[in-house]
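Quick one: the structure is below, and I'll ask about it shortly.
Every protein chain but one is kept in place in this view of the complex.
In this document, chain identifiers A, B and C correspond to the written order of the chains, with residue numbering beginning at 1 in each.
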Amino acid sequence: MDFPTIIQILDSAIRLMTPLLLACLAGLYSERAGVFDIGLEGKMLMAAFTAASVAYLTGSAWLGLLAGIGGSLALSMIHGLASITFMGNQLISGVAINFLASGLTVLLGQKIFGLGGRTPSLQGNARFNEITLPFADSIRDVPFIGPVYADLISGHSILVYVAFICVPLTWWVLFRTRFGLRLRAVGENPASVDTAGVSVTRLRYAAVIICGVLCGIAGAYLATGLSAGFVKEMTAGRGFIALAALIFAKWRPWNALFATFLFGLLEAIANRYPNLELGPITIPSMFMNALPYILTVIILAGFVGRAIPPRAGGEPYVKER
Amino acid sequence: MDKMPKWADVILTPLISLILAMGISALVILAIGESPSEAMKTMVEGALGSSYGWGFTLYYTTNFVFTGLAVMVAYHAALFNIGGEGQAMMGGLGVALVCLALPWPHWGIALPAAMIGAALFGAAWALIPAWLQAKRGSHIVITTIMFNFIAAALLNYVLVNILRPVGSMDPASARFPEGTHLPKLSDMAAGLGIEWGKHTPVNITFLIAIIACFLVWLLIWRTRLGYEIRAFGKSEPGALYAGISPVRITVIAMLISGALAGLMAINNVMGEAERLVLNSVEGAGFIGIAVALMGRNHPFGVFLAALLFGFLYQGGGELALWTTIPRELIIVIQALVILFTGALDNMVRMPLERIFMALRRKEGA
Amino acid sequence: DPALIYDLGGKFDKSFNEAAFNGATRWVEETGGSYKELEMQSEAQREQALRRLAETGANPIVMTGFAFGDVLTKIAPDYPDTKFAIIDMVVEQPNVQSVVFAEEQGSYLAGIMAAMASETKTAGFIGGMDIPLIHKFECGFAQGFMATAPDGKVLINYTGTTPAAWNDPVKGGELAKAQKSQGADVIYAAAGGTGIGVLQAAADEGILSIGVDSNQNHLHPGKVLTSMVKRVDNAVFDAFTAGMDLEPGVKVMDLAAGGVDVAIDDSNQPLVNAEMLAAVEEAKAKIASGEIQVHDYMADNSCPAS
C-alpha cells in the first residue's frame, strides 16, 4: 500500500465516518442524560429528507440544513414526550420513530415531488460543496505534509468540520460546564439532580433537543453533502452503526471519534479491496462486505471489554407512583 | 391497592391508544388526499373480512409470534436481542439444508427434522454474541446488530454460490421436495369439510406458534430455568447469591431466543415459499422487538401484538395493492400504533387513573 | 384490461420497475387504454396478487423480476385462459411469455465505449446487491472493455448483501471515489438508487459514468458517457399491445431485437466521437452475425474477462 493510497483510504474514511460521528454524538447527549435512543436512524432519515426537499425548493443548502434540523427535532420531541413527559418505554418509542421516518419520508416525498419518494437531484448551492482550505494548493507538493493537508484535511464539506469540532466541544460541554455536570448527573442518578432543586425534565429535554440537532446535521450531510438529494431509506442502517459505535465508545466523546473512525476506516478498506486475492483463493465480495462487521465483533471482544451504560439510562424518572 | 381496575389497564388503555393512533392515521391519509374511511374499510375487510384475509393475517402473525417470543425470552434475562433478523435468516438456511438433504417421504417426518434444523441454526447464530457477552462483556446489542449483517452476507454467499440451481437467475434455493410441503390450514379445514382460506399461506406452523406461546409461558413462569432467567434478568448479584450462574443463563437464554427466531423459518421458508429466498425474513426480526415490548413481554401479550401487526401487515398490503394509497402509508400507521400503544400509553393511562381515583373517592365519601 | 406487477423494489426504483412503468404509461398514452398495477409488499403476497388479478379477469398480466418465477410456475396452470408475461426469468408454461434480456450484449457495447473514452484504460463497475443478474452486466461490460483495451483493467465493487444495497447513494458515491483514486475514469453503475450516487460522484469528480436500465444521460449532461438501456418498457408495451394474443414462449430481447442498447442522445453527444460510434456499430454487427460471442455469465457462473 503506497502513501497516496493510504491518504485516499483515510480521506474516504473521514467522509464515511462523519454521519456516524454526528449521530454517535447525538446519541451520546441523549443517553448521557438517561434517555436511550434507538431512533437515531429514523431521525437522520427524516433530516435527510427535509434537508433535501427544502434545499431543492429554495436552492439553499443552508436552509436545507435548518430544515433537516427541524425535521429531526420534530421526531426528537416525540421521543421526549413519550420517554420523559409520559414516562413511556424508550426502546418502543425509538422503534416507532424509525418506522415513522421510514414511512413519512416516502409518503411526503411522493406527495410533493411524485418521484416515488426521491427528491430531485440537487445542484449548485443547494448542496454543501467541498471547501478548499487556505494554501491547500500551494503546499500540496511539500512531501508528506502537503498531501495530508491538501487531500486529507482540506476538501471536505463544511459539515465535516462541524462534526469534528463537535468532539472537543462535546467534551468541553460535558466535563467543563454546569450544564454538562447536570446532564451527566441526570443520566446517572436523576434523584440527585431533583433533590438539588434542578428540573430533571428540563435537562432531559435539553439533551433530547441537542440529540435532534446533531442528527439533523448528520441527515443533512448525507443528503446535501455526500450525495445530491434524498433516496428512500438512504441512511441504510447508519443509525444502528452509530449506536454500536456509541456503546463501543463507552459513551465518551473522544472515544466516539475513534470508534466512528474505525467503522469508517473498515468500510473504506473494504470498499478499496472488494476482492482480496490470497494466492489461489479469492475471498468473495460478500465476505469483504461483511468484513467491517466481523472485525468490529473481534475488536470489541478482544480489546474493548465491558461497557457500562449511564446508570439511569432507559428508565423514566418516577418519584411517586 | 391499584389505582384503577385491571380491566381498565389491560383493555381500556390500549383500546383508547389504538383509537388515537387510528385517528392520527386518518389525518395523515386525509393529508395525502385520500379517504380515511375507505382506507379503513379496505384494511379491515382485507385482513379480517374473509377467511381469505384471515389466512394472510394469521400467516404474518405466525412470523411475528416467533420473533416476538425470541426477543421476549432474551429480555427476561435482561438481554436485548436485536439479532432476530439474522437468527431467522440462519434458521431459514437450516430449514433449507434439512429439506433439500433427503427425499423426505412425508411432511410429518420432515417437519420435526426441519424444526430441529431451524432451531439449531438460529441458536448457533445467537451463541457467539451470547458467549461474548457472558465471558467478555461485549455488549449484546452491538454484536447482534453485527451478526445481522454477517448473516445477510453469509446467506447471500450460500444462496448464490451453493444452493442456487445452475442457470437460475434467482438467488434462491431449489424448490423443496413434495414430501416437505406442510399442510395449509385451508387443507386442514377442507379435511373437515369446511372451505376456509383457500390459497392462503397460513399453515400448520400457526398451531406450532400457539404451542410455542404456551411453552414459553411455561418456561418463563413455571420452570426452574424460567425462574432463574427472570431472577438473573432482574439482579445479577441476586442471581449469584442464589447460586444461579450468569454465564449459563446468558448462554441458555440466548440459545432459546435464537432458536425461537430460527423457528420462524418453518413458517415462511418451509410453509410458504417452499424454498429459501434471499429476502425471506423481510424485517420480521425487527418487528419482533416491537411485538415483544408491546406484548409487555408476556406470551399472551406477544400473541395479541403479533395479531395486531399481522392485521396491519395484511390490511396494509391490501390497501397498497388495491387502492392508490402508497404502501408506505402502512409503515406510518404501524409507527403510530407502536407509538401510541407502546410508548405513549401513559398519556392515556394517567388521565384514566385520575378519573378512576375520583370515582372511587366519590364512592368512598 | 392488462395488469402490471412491480417487484419489491417498487415502482420508482430508478431501475427496471420504473422502466416497466414507463412502458405501461406509453401504452396508455398511445392507446388510451387503462391498466391495473400492483406493488409487492412482501414475498407472501406474490401468489395472492397473481391469483387475485387473474380472478378479476386481468389479461395479460405482466410481472417484473425473477422472483416471480417460482410462484408463476405454480399458479399459471390454474388460469389457463389468462396470459402471463414475466421479465428476467424463464417459466415454461403454455400461457406464459418469458422475456429475457441480453444484458451482457448491451453491457459489452458500454464496455467498448468505456475503453475508448478512458485515458487511463481503467474502468469501474459498481453493482448493487451481489446477485447473479448483476454479474451478467458486469461480465458483459468487462468483456467489451477488455476486447478494446486488452491491457486495461476493470475495477469491480458490489454495494452490499442486503436490499439496502439498492438504496445507498452515499456508499455508491464513496465506491466511485475509491475507484477513481485507483485510476478509473469511467464507471458503470448497475445499482438502482445507489447508482444515482455513483453518477453524482463521478460528475463531481470530473470523470465519466455509465447509467443503466433507463436512459440516464440527462442526469448529468456531458458527464454521463452513455446508458446501457434495457428496454423493459418495450417488453411491457409489447405485451400490453398484444393483449390476449400474447405469444407464449421465451422472448429474447437482445441487441438484434432492440432489447438492449447504448443510449446516444443530445446529452452525451459531445462525449461520443465518430470513431466510438463506428466501433459500437461494428460490434453490433458482429454480435448479430455471431462473429462475437458475448459470454453470458449465467451460462456457467463464470466470466472469461475477469
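Heads up, the rule we're going with is that contacts are C-beta pairs under 8 Å (C-beta built on N, C-alpha and C of every residue); 3 or more make two chains touch, one makes a residue touch a chain.
Rule of thumb we're sticking to: contacts and distances are computed from a predicted model.
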item: Listed names "Na(+)/H(+) antiporter subunit A", "Dihydroorotate dehydrogenase B (NAD(+)), electron transfer subunit", "ABC transporter ATP-binding protein" or "ABC-type branched-subunit amino acid transport system ATPase component", matching UniProt entry of the absent chain; value: "ABC transporter ATP-binding protein"
item: Chains in view that touch the one left out, judged over the entire complex; value: A, B
item: Hidden-chain contact residue, picked from the options A:9, A:45, A:163 or A:193; value: A:193
item: Which of B:30, B:101, B:194 or B:242 contacts the chain that the document leaves out; value: B:242
item: Identified contact with the non-displayed chain, of A:15, A:79, A:182 or A:232; value: A:182
item: Residue ranges of chain B at the interface with the undisplayed chain; value: 1-3, 218, 222-224, 227-228, 230-231, 234-235, 237-238, 240-245, 357, 360
item: Contact set of chain A toward the excluded chain (per top definition); value: 175-182, 184-185, 188-189, 191-199, 311, 319-321
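Following the convention adopted for this analysis, only the chains that are shown with their structure count from here on.
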item: Chain C and chain A - chains in contact with each; value: B
item: Centroid spacing, where centroids are CA-atom means, of chain A and chain B in whole angstrom; value: 29
item: For chain C, residues that touch 2 or more chains besides their own; value: 10, 130, 161
item: Contacts with 2+ other chains: residues of chain A; value: 110, 117, 237, 286, 289-290
item: Residue ranges of chain B touching chain C (in the complex, touch as defined); value: 56, 59-60, 149, 152-153, 155-157, 160-161, 164, 166-172, 175, 199-201, 268, 272-273, 275, 277-280, 282, 313, 316-317, 320-321, 327, 330
item: Interface residues, chain A side, partner chain C - complex; value: 4-5, 8, 12, 15-16, 19, 110, 115-118, 121, 222, 226-229, 231-234, 236-237, 267-268, 271-272, 274-275, 285-286, 289-290
item: Chain B contact footprint on chain C (complex, rising order); value: 8, 10, 38-39, 41-45, 47-49, 51-52, 66-67, 69-70, 88-89, 129-133, 161-163, 298-299, 301
